[in-house]
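The complex appears here minus one protein chain, its other protein chains still in place.
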Amino acid sequence: MQRLKPKSIPSCNKNFIFTAVKDDKRIDGRSSKDFRKLSIGFGLDYGSSVVSLGDTRVMCNITYQIAEPKAVKSCEGLLNIRVDLTASMIHTYEKVVEIMRMIEKNVKDSRCLDLESLCIISGEKVYALETDIIVMNDDGNLPECCSIALLASLSHFKRPDVSVVEDKIKIHSFDERHPIPLNILHYPFCTSFTFFDNSKFVCDPTQAEEQVCDGYLIVGSNIYREITTIHISGKSAITKDVVLNCCQLAIERSKFLTNFVKLVVEQDLKKRSTEGAEIGYAPLIRESSSVLCSYKKEEIELQEVQENYDDDDVIIDLEVAQNTKMYRYASDTVGIGEGRGQNWDFIDEFQENVENDENEDMYIEDEETTNNEDEPDSKAKQFSKRSKNSNKYQEITVEDDLSEEEVQILNPPEFK
Amino acid sequence: MTDTIVFPGFSIKSLIDEENEAKDKKIVIGPGLKRQINDVRAIKCGILRSRTSNNLIVYWIDSHQKRYVAVRGERVIGVVVGKGAMSVNVDIGTSELASLSLLAFESATKRNRPNIQLGDLVYARILSANKDMKTELICVTSQMKKDGLGVLPQGGFMISVPLRVCRRLLSPGCKLIEILGSKFKYEITVGLNGRIWIRSPSITETIYIVNTFLSVEDKDEQGMLDLYKQITDKFQVIVR
């Protein structure tokens, strides 16, 4: 459903929601204590997750840096949380601050992450985790969704192993030594309750319900029955008993979420260790998008492939060229090859600390693999992955798509 | 060429010339097309459609859009957001608020004004929609009759849908409103600005009907037929 500006909400909608809540009913058919469907997906990088709670979708990315610790806490790592609400234009800066402080209080003040394990050299170098929470779509209940995204990312994230040799820090790549997950002591999740007409409340409000509500209560709790944060706002008459009741419900929800997040993270990490499994966002997008149009692609027969080229620097592997398939998608669109799964890998940032000889996952710039002058991006540098078993650094042909694009096809068949 | 997908910049001059060689009909260029010096080009992405009547051929483009742009003569649902002395400001979903004169109601005079409050819904007709001026609305037909226009009754629920859903519901081929009517007793108003207002005696029924209309958005022809079947089959027994 589209979003209405706050002042253009008709009074009939507001009255309807209030009347429906009295009967324990909501617009999307849920009861007042039902939560929406939750799904968590992980990206290729460790620490990148997308969480959708109904239509609310939030993405969280965790990256790390090596930095100096704070003077007061010299043996603790740093955790910076940033929330980005620019995608949903309806929110003011105040709302951004509210959500950011809520998440900060919930995660930082409750000390759910063991920051001392992020220390490398006490007083000098520690890991500084940068967390970026990006709200992609806001359909209500942002605090809960953001906290789930943050905790899912934190439990998924792995940092490189580090060894301190005299005064130098050596950061090992993911291939050298297994990366280390973070040490999370407990999982504090936020739960939102919105109030209508004094004591009636609903869990997991949608945007429409949030806009007309009288007040709201956000509780952060974990499975050890600890209440990490409480935030009450608005006009409704919330008494102490109501608060305690909501805390009970929040703890139940936390139990479910803790188990769910742990299960999903475990499944994803298992997938990564099996060969050929699809990981990352691409399979998720393919499943969830609706196909608006479809095309039938026809294969084009190549009439002739000749080994005829002027540029000596361009080396063509005949076998590859002959096995190349061309597809026709529309009257004026043709594709060469079909593309394969991604085989991108990390670029190690701290290359000066890593022994170069052993590292086979670096990207090199191949000036030699320029395309024909006709192609517009012949000046662009091309990258190719060095295969682990290949010793021929000068030869550019590798078994991936790039070589197919370099092939010069002569005498193409006529297109109508 | 009609009923195919076209991109912005696509020229339909050849199509027009082709189809009108011998005929002497007037050609009307509808939404999504723009006439340039010697050419008529598509300015939106969508499906090109045409309709022929006695002495007219109309061409237009069916596109997918959520944001409404005011067009004269269309009937829309608006929310009253501001009151003035002689007019009210109404939000119809366009970039600017529209103004509705308090005299533009059936049997309204300076002494006898309609009872409109902030937050009320009105079903109005667009009187003028110039890009340089504030849009004007009226709640009477040209014969000064009410004809369903005016302030909508209290209660009910209003939803926002993409524009093509409203057009689909109002098109002659769509039977969804009738089929739902055979099972439920309800009141519905469809505004061409992508807003639908529904009122039903009980809350459960209203919620069901609202969700039915919200689900029309991503259904194609077959999906709609399934939906009709689902409504007629599933609700054989309703406890009232």
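Letters A and B mark the chains in the order given here, with residues in each chain numbered from 1 onward.
The rule we apply is simple: a residue touches a chain if its C-beta (ideal position, glycine included) is under 8 Å from a C-beta of that chain, and two chains touch if they have at least 3 such contacts.
Operating definition for what follows: contacts and distances are computed from a predicted model.
J.: Which of the following names does UniProt give to the chain that is not shown: "S-phase kinase-associated protein 1", "Putative exosome complex component RRP41", "SKP1-like protein" or "Membrane magnesium transporter"?
T.: Matching the unshown chain against "S-phase kinase-associated protein 1", "Putative exosome complex component RRP41", "SKP1-like protein" or "Membrane magnesium transporter" yields "Putative exosome complex component RRP41".
J.: Which is it among A:Lys33, A:His91 or A:Lys105 that touches the chain not included here?
T.: Final answer for the missing-chain contact: A:Lys105.
J.: For the chain left off this view, which of A:Lys125, A:Lys170 or A:His231 is in contact with it?
T.: Checking the options A:Lys125, A:Lys170 or A:His231, the one contacting the hidden chain is A:His231.
J.: From the list A:Ala20, A:Val50, A:Val202 or A:Cys247, pick the residue that touches the absent chain.
T.: A:Cys247
J.: On chain A, what residues meet the omitted chain?
T.: Against the left-out chain, chain A lists 93-94, 97-98, 100-101, 105, 109-111, 188, 215, 221-222, 224-235, 237-240, 243-244, 247-248, 251.
J.: List the residues of chain B that touch the chain left out of this view.
T.: 82-83, 118
What we mean here is this: only the chains that are shown with their structure count from here on.
J.: State the interface residues of chain B toward chain A in the complex, per the touch definition above.
T.: Residue positions touching the partner: 5, 66, 79, 81, 91, 117-121, 152, 154-161, 194, 197, 203-204, 206-208, 210-211, 214, 218.
J.: Residues of chain A touching chain B in their complex?
T.: 1-5, 7-16, 19-20, 23, 25-29, 290, 293
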